[in-house]
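Apart from one protein chain that is not included, each protein chain of the complex appears where it belongs.
Residue numbering begins at 1 within each chain, and the chains themselves are lettered A and B in the order written.
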Amino acid sequence: MIIQSEYLFDADRPTVYAGLQNPEILARALPGTQTLEIVEGTRYAGEMVVSVGPVTAARFEVSVELTDLVEPESFTMLVGGKGKAGFVDGRADVRLEDRGAQCLMVYKADLGVGGRVASVGQRLLDSVGKAMSQRGLKAVDRMLQ
Amino acid sequence: MKPAPFEYVRPASVEEAISALTEGGYAAKALAGGQSLIPAMNFRLAQPAVLVDLGGLDELRGIHPRDDGGLVIGAMTLHREVEHSSLVAEHLPLLAEVMPWIAHPQIRNRGTVGGSLAHADPAAELPSVMQVLDAVLHVQGPDGVRTVPIDEFYYGLFTTALEPDELLTAVEIPPLPAGSRSAFEEVSRRHGDFALAGVAAVVQEAEDGTVARARLSLLSVGDGPVLAERAMACLAGRTLTAESIREAAALTSEDLDPPGDIHASAEFRRHLAGVLTTRALDRLRA
Partner (left out) sequence: MTRSSAIGAATRRNEDHRLLTGTALYVDDVHLEGMLHVAFVRSDYAHGLLRDVNLSAALALPGVIAAYAADDLGDYWSPGPLLVPPPPIERCEFRSATQVPLAKDKVRHVGEAIAMIVAESRYIAEDAVALVEVDIEPLPPVATTEGALAEDAARIHDQFDSNQAAHVVQEKGNYETATANAALRVKRRFRMDRGASAPMENRGIVAQWDERCAELTIWDTTQAPIPIRNGLAHMLGLPETHVRVIAPFIGGGFGPKIMMFYPEEVLLPWAAMQLKRPLKWIEDRQESFFATTQEREQIHDAELAVDSDGRILGVRDSFLCDTGAYNPYGLTVPINSQCTLLGPYDVPNYWSEFQLVFTNKPIVTPVRGAGRQHGVFVMERLLDLAAAELGLDRAEIRRRNFLPPDAFPHDHEILYQDFAPLVYDSGNYEPALDKALEMIDYDRFESDLQPAYQANGRTVGLGIVSYVEGTGVGPYEGARVTVQTDGRVCLATGVGTQGQGHFTSFAQLVAEPLGVSAAEVDVITGDTSHFNWGTGTFASRGAVVAGNACYAAALAVRGKVLATAAQALEADESDLEIEGGCVNVRGEPDRTISLGDLAARANPLRGAVTPGTEPGLEATAYFGPERGSTASGVHAIVLEIDRETAQVDILRYVVVHDCGKVINPMIVEGQIHGGVAHGIGNAFYEELVFDEGAQLMNASFMDYLVPTATDVPHIETAHITTPSPLNPLGVKGVGEAGAIPVGALFAQAIENALGADAPEVLEMPHSPNRLFELLQGDPDA
């Protein structure tokens, strides 16, 4: 599944870039994240509880790693999640662009989904992926204010 | 495919149901007809700790006429009751027209109007139909009763203005203004399947034959019911002609950002939305 979209932050590029290195703020980008702690450098691990429509309270162990960091322009985010309902595995290439006092994030995520979520949820995966990423970025944006 | 263990509550009143939901918080789920929730539970995608069965709330059942020709439909009214209601057939032909498009008879025998509206599945027919009918939703919570106009009810994917401890109790539909005509169009793989795309349309004609007001809502092409606002605006004040319809359909398609799935790509959905909008509006030409 490919999710390609953008988000306009009400903060400048360095703020957005720096914010996303902070696990507390990064956690907001993944809606439902309960905990996210640094494992080492830019590798993080935690727990996420996802509720979307028919899916309620599905627990996932998540791992996040930020790589290919080019401050303050771009980075790659590797995400893994594993739970009883299935798993998610993927990468998102993120680019930040100056828009005056604002910052435009352009992202393209390539996500593989497995297990029950994939086998019965296909109809909604696209929408859920899009909605969750936008919801997450909105939460990050609020955090940055 | 057996559900995880859960606690089952069958309240005798709306108040009791609300307090059960309040107590259960996010771990509680209201059970209406169960046509989406029960499969999700059997797949163990939904694992509510408490299931609050609204099946005993007769006060939420029934179709009640308003003096002005509008209707109030209780949230627990079955699809089939709406489908076979002479009141609905007489006052809201659009609602009568859409009912056979909702899944299969077996599902309509159990599924409820309120369940469908509150579940907010983007492929559901009723949210779009209620949207073009300017429905108002009656909501009750621990702090009392409130009403929400349909345009403010849907927030996004499976998300509505309902709080976890609130219940949708009824949907109130005003009478269609004089000079109004309505149409519904949908394409699905097999009859009864989730729509690949669909559209509900109401057009109110002014005395001079131009469009006084148009309402177009699409389903299965977004996060929920999608109002085709630019298309609606472009029709206002014009007559329905091949030209204006083509323009409205083009705007409808253009404004969508539909999801793709294994049955229909985003591009196919966008295309279908335009085709169906054209077909619906064609039917509404005088």
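Heads up, the rule we're going with is that a residue touches a chain if its C-beta (ideal position, glycine included) is under 8 Å from a C-beta of that chain, and two chains touch if they have at least 3 such contacts.
All of these numbers come straight from a predicted model, not from anything done at the bench.
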Which residue of B:R80, B:R213, B:R230 or B:H263 touches the chain not shown here: B:H263
Option touching the unshown chain, where A:R13, A:R91 or A:R123 are the choices: A:R123
Contacting the left-out chain in the complete assembly, out of B:V113, B:V187 or B:L227: B:V187
Missing-chain contacts mapped onto subunit A: 1, 84, 86-87, 89, 112-116, 118-120, 122-123
Positions on subunit B where the hidden chain makes contact: 1-5, 39, 43-44, 187, 189-194, 196, 262-265, 268, 271-272, 275-276
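Methods note: only the chains that are shown with their structure count from here on.
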Rounded Å distance between subunit A and subunit B, as computed from the means of their C-alpha atoms: 31
Parts of subunit A lying in touch with subunit B, wherever the complex brings them together: 51-58, 84-85, 116-117, 120-128, 130-131, 135
Touching residues (chain side subunit B, partner subunit A) in the complex: 26-27, 29, 36-37, 39-40, 43-48, 119-123, 156-158, 194, 222-223, 259-263, 266
